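A short write-up of the structure that comes next.
For this depiction, one protein chain was excluded, whereas all remaining protein chains were kept in their positions.
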Amino acid sequence: MEENKKEYTLGELAELLDISLQGDSAVTVSGIATLAGARSCELSFYHNAAYISDLKATKAGAVILTTAAAQDCATNILLTDNPYLAYARASRLFEKTTSSNGQIHPSAVIDSSAEIGEQVSIGPNTVIDANARIGNRTIIGANVVIGKNSCLGEDVLVYPNVTFYHDVLVGNNAIIHSGVVIGADGFGFARDDQLQVKIAQLGGVIIGSDVEIGAGTTIDRGALEDTVIGNGVKIDNQVQVAHNVRVGENTVICGCSAIAGSSSIGKNCIIAGGVGIINHITIADGVTVTAMTLVNKSITRKGCYSSGTGLSESSVWKKNIVHFRHLDRLSNRLKAIENLKNTKNTKN
Amino acid sequence: MEENKKEYTLGELAELLDISLQGDSAVTVSGIATLAGARSCELSFYHNAAYISDLKATKAGAVILTTAAAQDCATNILLTDNPYLAYARASRLFEKTTSSNGQIHPSAVIDSSAEIGEQVSIGPNTVIDANARIGNRTIIGANVVIGKNSCLGEDVLVYPNVTFYHDVLVGNNAIIHSGVVIGADGFGFARDDQLQVKIAQLGGVIIGSDVEIGAGTTIDRGALEDTVIGNGVKIDNQVQVAHNVRVGENTVICGCSAIAGSSSIGKNCIIAGGVGIINHITIADGVTVTAMTLVNKSITRKGCYSSGTGLSESSVWKKNIVHFRHLDRLSNRLKAIENLKNTKNTKN
Partner (left out) sequence: MEENKKEYTLGELAELLDISLQGDSAVTVSGIATLAGARSCELSFYHNAAYISDLKATKAGAVILTTAAAQDCATNILLTDNPYLAYARASRLFEKTTSSNGQIHPSAVIDSSAEIGEQVSIGPNTVIDANARIGNRTIIGANVVIGKNSCLGEDVLVYPNVTFYHDVLVGNNAIIHSGVVIGADGFGFARDDQLQVKIAQLGGVIIGSDVEIGAGTTIDRGALEDTVIGNGVKIDNQVQVAHNVRVGENTVICGCSAIAGSSSIGKNCIIAGGVGIINHITIADGVTVTAMTLVNKSITRKGCYSSGTGLSESSVWKKNIVHFRHLDRLSNRLKAIENLKNTKNTKN
């Protein structure tokens, strides 16, 4: 793959980021670092008041920050209302690899019926099956397998050791990390006495554009209709998305969460790490679910939701969980006393 | 791989499914769909009263249903006592790929001592090590690795990017999805002061017949004896099965559950998603465990088991978990009042 340029003058950066520079436009930076760790050849950013002393002492060549913070910065300044967003954009300029070299490794096994776009890069030992289509400028790493009729859009980036089953569609600009499996069979069985009879999973998977999918995540194909991941959705590592799930646009799903069959998550939600969402649940737009929460009923209103007990020392925890198992009785005991009191009060 | 036939007359379907037809045996269907989504060239099924209005309005070419529901169906009918099971069976007829084409890709690396059965299909870049044995009609996808002495039965279906370590046995008709790792070392160490000394994992893994294993699932080899998955067990995606675990026949384990070392699960159990079972636990036959439950003690009786707090709005949750951490004290306070009351009553 092609390598990014590695050095920028502050003048170039101001132009590329479309923000204003206060300082020496000829100064050159070749990387990004934290305020505390940056050297004079590096760019940094300030967006959190907890780091004010780091800002005052930084040796960075330049700092991205707001007008309000400028007075505490002794080095060159890149001014913006949203330093974190500007940092995000700047970070992309220093990535090592971002564009395809258009080379297809001779060890790749590509079916003659597959359609490969222009300037596509395909790594060693990658296998592309019949009637698959790969969009322009898409980069596919080594040891990837793409099943029949699957289709990747343009400017997609697929890291090594990813598996797409058949009939999986991926939009433009998607990023798919190693170990991801898209389109495996949903988990569906009909019971015949004690035996489980497999239900063939005849649907596919549709992944929107601008989606990122983290390492080791699995997204199953639908039973009859498709599993659908909306545009702009960001999914972290080791997330499990079951058959017929629908995830709305720009929703973020953090590591190790699991969404069971046929559940539907709205747009612009934040699902924290380790969350479990049971099957046939609907979650409204704009909902946040905190870490390791079990969502065992639908959420119809925007808001923040949780479950669990929070952390305790184990010795304390052991004493408390005994009572959790008798909460209903404890409540009834309290009610008995209240009733007694009320009776007395009435008597009085 | 060989492709299934894609179209059936209703007469053919009735015969293949061994159920009776009410309607036009010459009508042809080429797929299965939901009642609401089906077109006249598609088959559907009705098994849940929630969809009665969909049944009445369906445009499906035929519907699988019970005698009781027949009166509400205006199209052709395939009659059965168990429509969901008949749907499962019908779904298999419309799968794209079910049988081996008997081709071994020239890029596959197969040790000369490996025994490959008849009509076996092996994908590109798949590696089969010394003394491995592959049963008749088994299909192995691309980029699979099969270790020394491992043995797959007949009619097994292995999707791409699966890893079998050495000395792993898999029965007939198993389905293994992409990203699965079977036979990695169990997690065993002996402490030498602060250092962890690795215990070599000398056992193997035995997977029964008719087992399905979902994408990204890991099943470790035993420390001394084998890890054993019984016949007919169905395991969903990203499940972790530790060393020396035993899972009884026809048990179902849903996504992201984890079973720690040496635990034993009975027959015909249902372990929902995200469940954690600690080590050296025994679970009886016929047990159901609900989603995200921590099983921290053995379960000796058939039944349904749970843990967790259920879902709350985070603002409410934060108020409640404070009290969870003082439940023991709260219980003692209640007891103090009860004692006082009893004393008074005694006095009275």
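Order of writing sets the labels: A and B. Residues in every chain begin at 1.
Here, a contact is a pair of C-beta atoms (placed from the backbone, for glycine too) under 8 Å apart; a residue touches a chain by one contact, two chains touch by 3 or more.
From a predicted model like this one, the values you see are computed outputs, not experimental measurements.
Enquirer: Using the touch definition from the top, which of B:D54, B:E154 or B:D220 touches the missing chain?
Expert: B:D220
Enquirer: I'm checking contacts with the chain that's been left out. Which of A:G123, A:G183 or A:G203 qualifies?
Expert: Checking each option in A:G123, A:G183 or A:G203, the one touching the absent chain turns out to be A:G123.
Enquirer: Out of B:T9, B:S30, B:N136 or B:S306, which residue would touch the omitted chain in the full complex?
Expert: With B:T9, B:S30, B:N136 or B:S306 as choices, the missing chain is touched by B:S306.
Enquirer: If the hidden chain were put back, which residues of chain A would touch it?
Expert: Where chain A meets the chain not shown: residues 31-34, 37, 82, 84-85, 87-89, 91-92, 94-97, 105, 107, 123-125, 141-143, 159-161, 175, 177-179, 210, 212, 214-216, 232, 234, 236-238, 249-250, 252, 254-256, 267-268, 272-274, 291-292, 308-315, 317-318, 321, 324-328, 330-331, 334, 337-338, 341.
Enquirer: Just the residue numbers, please: which parts of chain B touch the chain that's not shown?
Expert: Counting only chain B, the missing chain is touched by 107, 109, 125, 127, 143, 145, 148, 161, 163, 165-166, 179, 181, 184-185, 187-192, 194-202, 216, 218, 220, 223-225, 238, 240, 242, 256, 258, 260, 276, 278, 288, 290, 293-297, 299, 303-310, 312, 316, 319-324, 326-327, 330, 333-334, 337, 340.
Simple rule for what comes next: only the chains that are shown with their structure count from here on.
Enquirer: Calculate how many whole Å lie between the centre of chain A and the centre of chain B, each centre taken as the average of the chain's C-alpha atoms.
Expert: 25
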